[in-house]
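Here the complex is missing one protein chain, while the rest keep their positions.
Coming up: subunit A.
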Amino acid sequence: MREFDYRRASDVSGAVALLGDDPDARYLAGGTNLVDLMKSGVERPGRLVDVRELPLDRIESAPDGGLRIGATVTNSDLAAHPDVRSRYPMLTQAVLAGASGQLRNMATVGGNLLQRTRCAYFTDTTKPCNRRAPGSGCPARSGEHHNHAILGASETCVAVHPSDMAVALAALDAVVHYETADGQGELPLDQLYLPVADTPHRETALPTGALITGVFLPPVPVAARSRYRKVRERASYAFAIGSVAAALDIRDGAVHDARLAFGAVASRPWRARTAERTLIGAPATAETYAAAAAAELAAARPLPHNGYKVTLMHNLTVAVLSELAEEAAL
């Protein structure tokens, strides 16, 4: 590991000033991903700015009925918060589906959004990787890619975003707030992650030196009946091979409102807007749910060894929507 300077910030503007525009500096929060990547040499910062003591560790009700979640709220505190559990249960379920109890106690909301892909070629510095070393190539396309992207990938990169939390946030129209030396800004979660295109090393639309300060959730009444379901290769403590965040409001036998997002299928959380358009207004039946899944997955471009994900996501979507509909009927 490269030697580095360490600074602890006590307020947001101080943290932003300490980082400055130094491309060699990184913000450190929970460290669960960054410290790991420093050990493997993927990240080689010359300076860390520790932001964990910033006063961003609160979850507060917003005047519009939504929630303001501070960037340094731990994953554990987010999942356990009574308002999150009652108003956005899919978010609690998504967070609890990720990592382990220990890691959730360390990891923060801001860090969770900015965690890096677990593609084995990205994390192995002896291998080419366009995301880590632009222009070096992508061994995944012809190599080990059974858990890689089926949607929105490019010739240069087929990695998936690993976050569970971000999938629920995508479905909930979350807005990411940040601060730079020039002031405050915000980005809808849907626009936080850049399309892969031929620049997979450019992962987010955040300006240089920006510090995520919080995530705002608007009021989402349909989310009161919502669910996150994750499929993985063991029962617990593993990254997804596919996941669905869904909310469903059925009135008079028809879908009145719906939210749907997919995880582990793309380089970012995948808001399934095509499926949502198919659902809203249609009869609340298994046929509708299948049609919605098929409409979204028509854009899928699987690789030789991950075609199973298309079937998996189709069946998972139908199952989760059917379960939500059954609950609504009780």
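FYI, contacts are C-beta pairs under 8 Å (C-beta built on N, C-alpha and C of every residue); 3 or more make two chains touch, one makes a residue touch a chain; residues count from 1.
Note that in this section contacts and distances are computed from a predicted model.
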Omitted chain (choose from "Caspase domain-containing protein", "(2Fe-2S)-binding protein", "Transport permease protein" or "Na(+)/H(+) antiporter subunit C") - UniProt protein name: "(2Fe-2S)-binding protein"
Which residue of A:63, A:82, A:135 or A:183 touches the chain not shown here: A:82
Hidden-chain contact residue, picked from the options A:93, A:213, A:267 or A:288: A:93
Per the touch definition above, residue among A:103, A:120, A:133 or A:291 touching the missing chain: A:103
Subunit A residues touching the omitted chain (full complex): 1, 3-6, 8, 28, 31-32, 35-36, 38-39, 46-48, 50, 52, 76-77, 79-82, 85-86, 89, 92-93, 96-97, 99-103, 105-106, 235-237
